[in-house]
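If you scroll down you'll find the structure; I have some questions about it.
Missing here is one protein chain; the remaining ones are kept as they sit in the complex.
Order of writing sets the chain letters: A, B and C. Residues in each chain are counted from 1.
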Amino acid sequence: MTVAATFEIEYLQYLGPDGKPSADLPAAFADPATLLPLFKEMLFVRTFDTKSIALQRTGKLGTYASCLGHEATHIGIGASMQPEDVFAPSYREYGAQFMRGVHPREVLMYWGGDERGNDFEVPRHDFSWSVPISTQCLHAAGAALAFKLRREPRLAVACCGDGGSSKTDFYAALNSAGAYTLPLVLCVINNGWAISVPRSAQTGAKTLAQKGIAGGLHCLQVDGNDLVAVMEGMRRATERARNGDGGTVIEFLTYRLHDHTTADDARRYRSEEEVKEAWKRDPIPRLRAFLAASKLWDEKKEKAWAEECGKRVDAEINAYLESKVQPVEAMFDYLYADPPADLLAQRAAAIALEKRT
Amino acid sequence: MTVAATFEIEYLQYLGPDGKPSADLPAAFADPATLLPLFKEMLFVRTFDTKSIALQRTGKLGTYASCLGHEATHIGIGASMQPEDVFAPSYREYGAQFMRGVHPREVLMYWGGDERGNDFEVPRHDFSWSVPISTQCLHAAGAALAFKLRREPRLAVACCGDGGSSKTDFYAALNSAGAYTLPLVLCVINNGWAISVPRSAQTGAKTLAQKGIAGGLHCLQVDGNDLVAVMEGMRRATERARNGDGGTVIEFLTYRLHDHTTADDARRYRSEEEVKEAWKRDPIPRLRAFLAASKLWDEKKEKAWAEECGKRVDAEINAYLESKVQPVEAMFDYLYADPPADLLAQRAAAIALEKRT
Amino acid sequence: MSAAKAAPAKKASGKATEAATPAKTDTPITLIEAITQALAWEMRNDDSVVVLGEDVGVNGGVFRATAGLQQRFGDERVLDTPLDETTIAGLTVGMAAQGMKPVAEAQFDGFMYPMVDHIVCHAVRLRTRTRGRLHCPMVLRVPWGGGIRAPEHHSEANEAIFTNVPGLRVVMPSSPARAYGLLLAAIRDPDPVIYFEPKRIYRQYKELVPDDGEALPLDVCYVLRDGDDITLVTWGAQVKETLEAADRLADEGISAEVIDVATLRPLDFDTIAESVARTGRCVIVHEAPKTAGFGAEIAARLAEESMYDLLAPVERVTGYDTHIPLFRLEMKYLPSVDRVVAAAKRAMAAG
Partner (left out) sequence: MSAAKAAPAKKASGKATEAATPAKTDTPITLIEAITQALAWEMRNDDSVVVLGEDVGVNGGVFRATAGLQQRFGDERVLDTPLDETTIAGLTVGMAAQGMKPVAEAQFDGFMYPMVDHIVCHAVRLRTRTRGRLHCPMVLRVPWGGGIRAPEHHSEANEAIFTNVPGLRVVMPSSPARAYGLLLAAIRDPDPVIYFEPKRIYRQYKELVPDDGEALPLDVCYVLRDGDDITLVTWGAQVKETLEAADRLADEGISAEVIDVATLRPLDFDTIAESVARTGRCVIVHEAPKTAGFGAEIAARLAEESMYDLLAPVERVTGYDTHIPLFRLEMKYLPSVDRVVAAAKRAMAAG
């Protein structure tokens, strides 16, 4: 038998669900203290998420997509990027965005029905949320291509879900990353479900990481609830990209602990046992246990930090709640740099109507 | 290191470029005489192709896409299907279509600018040519899904090129074939070029066969200029499909010996040496040598058969040339089963205009 | 071709009516329930009908349009698809070409753009391309339009992308009864149909919709309200505002006729022309942006064929030529009753 090619998909995990090391930690984490600020960010995101859901439940926010359970993956991705890199999120990677400077109030503005939520104060060049699934993977590839052509030492990182990995745009992104050897990291955040459709119904592939083989990319599967594995996986992918060695597909194995969004009721389609089992792999207790064992974290610290998080999130929520609705002309004002005459006439008419009513 | 998955892509070749066996022939070809009718079809297709190009050069045909050099792949694919299966060609797999009953005159009608070329007398259920690259791969997947849902023992076979394997529709087809375990064979006919773009610029993947891994399909690479390898590859793929074992991506390694179409000039973008080298792998001399060595073929037979092919093709060409242009109302008559009133009014006006001019 | 009044005589069609369960005519239902009812009717009576889309299975669709169908007909009749609209469109065309009648769902209007290629290049051409050898009896259901405080890309009025496409039918019901009858007709039609569902009025009101398997014609406009002074033409969710505007106008002594276009392609222009011949004035109301929206076609037909009937310039009351804003501002984008009334009064004052 003649063999034309062989492939192997590696899986990374360093901290088991109980927080005990399941393998030797990478050198970067020889000192566990390096993990502490990231852990604190994970807690912050969870506070933000909890309060956002509550805000939606009381009618003060539109549909909101929770990130419950994804904290290690999101924070790890964000922490692995440089400010000048470009991030292309889908719609729930708040942790990654906070690490890049996006304000929680901006997230709230967006889900609160206000375009100003996309006008990130920082980072100015990141892509905004992308509701059309996986389309931003291709924009990230375009950004990576721009960096390569301009010989800028930057890379692009895009996220999509397990469902999103079925989207043709995802395939197009990995195909072009391979064709042009682009500095692109495609993060497939496999949380088990695409709304009601389980991972098993999306594809016959054994892993989602292996999709990268189709484009000749590097492929890696990591435990997305293990921050160390996430960081190590991202380190390998970003280093390769920076070295001109092309793109990577990383699959992060995690779980969506909440409903798909606040408009969804997951009890219609998945079992309580499955969710119960998934809580045992929750990334936060895992890292907490590890840090506690390393004497870096305790209940007192947790309490103080939780309070701090609460205050910070509340301030953000207030900023959002106090924001004034944009004037009617805002819907005309950002369409063209140089708006056509007819559009300006419609704008004037809308303003006039507004004054009358 | 933990390994999540491993893969291997097999390559098949039985007859080397010189026509000598490079491996033990599959059992089905223990008697080389089984290859004889297929070889004759390959010669027929080449005659058809040569005459069609000539026809275009003399202004009697529109743009024509040659199949020069693809004969083993095309005939082998067509020969591996059952009449009740469904074939979804792209635009140059005439050999496969002839094996299924499509008349050469129908091919000519199509490239001659007449829709009746798609109204195959046989097979009624096959898809027609698909100019939009690889879109028919998804239609074939839809057909395969219909067969599966209706529990019909049929399968669908779709072809695309090396360029076509970059198309998102191709990826969507393999993704759904994996998700639904469909009886689908995706034939990637890698002839080295997509018009002027070489295979190397399409993707970073080492083989095109490995794209199937992305969907969890079976993958196989075969020498597409070796009819025996084509037949054996197709046998494995169709058997798996019939056994409910799902889809396969087969890559056929061949070469486009002609320009992309008669509208193209390949000298602009590829070297003469490359083409000269490729002629050494021409599938026809290879099989001729094998059959001659098996005492099944000689110059006399070749001459008689060439004459027969010439006559048959000329008859088809005449049938095409003698066909009357459709009346103007033909452009209205097949749009809807139940045409709207406005359209009928336009039809009447067009007929009236025709009578006047 | 002639107008069908609000409760038109129904064409008898559809097969296997003997298999019908007794119609529950005693419980009024919403527009979306009427869609579910039509799907269930046709699935029961025609084995070749299959439903496919994202989350249409156990979840019953994000709007619940397919609620209960998988439980009832099994997962070989109601298929969740991988998350890719190109896939949905392509599989649908392939299945339809091989004798099935797929009813595909695009989860939201804003996600249907990747389907354009398979619709425009293949679905609407199979028949003409093969001189009738193959055809494509598919329906694409698309929840359509704004006003439900949804996230970005969930509120689009994009029918104008399809109204110039030969070989297609484009349908948009605006009442439970029309939703039922037009969906049955769409599924039974042997050619491709895009069936837009005005999601803002999915649950606006209930009415009795006998589950009798009776389809409605796919080529008529519906006169929802008779009037003599002015003709208001609209479709989809804007039927609500337009009828309210007619009420307001009536209060002021202006008698407005209200026409629900219902099927945009092919357009039953005769019904509109007949009305305008009587009223001499016409206001076209739609949610999509004004420029080159489908209202333009109706105004163009008036300029071609009803010019001598027009007593006043045609008016269009539409979405602005911008994207519908996120929901804090979206109601200021959508044509309001006020804007319709103002336009009608301008038309009454003119000429």
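Assume a contact is a pair of C-beta atoms (placed from the backbone, for glycine too) under 8 Å apart; a residue touches a chain by one contact, two chains touch by 3 or more.
Here the structure is a predicted model, which is why all the values come from computation and not from measurement.
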Chains on display which the left-out chain touches in the complete complex: A, B, C
Option from B:Q13, B:Q97 or B:Q202 whose C-beta touches the chain left out: B:Q202
Hidden partner chain, touching residue among C:P102, C:G181 or C:P289: C:P289
Contact partner of the left-out chain, one of C:I148, C:I161 or C:V337: C:I161
Given C:K101, C:R125, C:K199 or C:K240, the one touching the chain that is not displayed: C:R125
Those residues of chain A which, in the complete complex, touch the missing chain: 86, 115-116, 118-120, 124-125, 127-128, 130, 132, 135, 137-147, 149-150, 156, 168-169, 172-173, 175-176, 179, 331, 334-338, 340-343
Contacts of chain B with the absent chain, listed as residue ranges: 62-63, 91, 110-115, 129, 131-133, 163-164, 166-168, 194-197, 201-203, 263-264, 268-269, 325-326, 328, 330-332, 335, 342-343, 346, 350, 353-354, 357
Contacts of chain C with the absent chain, listed as residue ranges: 86, 110, 113-114, 116-117, 120-121, 124-125, 128-129, 152-153, 158, 160-161, 163-167, 265-267, 288-289, 291-300, 302-305, 307-308, 310, 312-316, 321-323
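As a working rule, only the chains that are shown with their structure count from here on.
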Greatest separation from chain A - chain, by CA centre: B
Whole-Å gap between the CA centroids of chain A and chain B: 43
CA centroid of chain A to CA centroid of chain C, Å: 37
Centre-of-Cα separation between chain C and chain B, whole angstrom: 41
Where chain A touches two or more other chains at once, by residue number: 166, 168, 201-203
Junction residues of chain C, two or more chains touched: 82, 84, 86-87
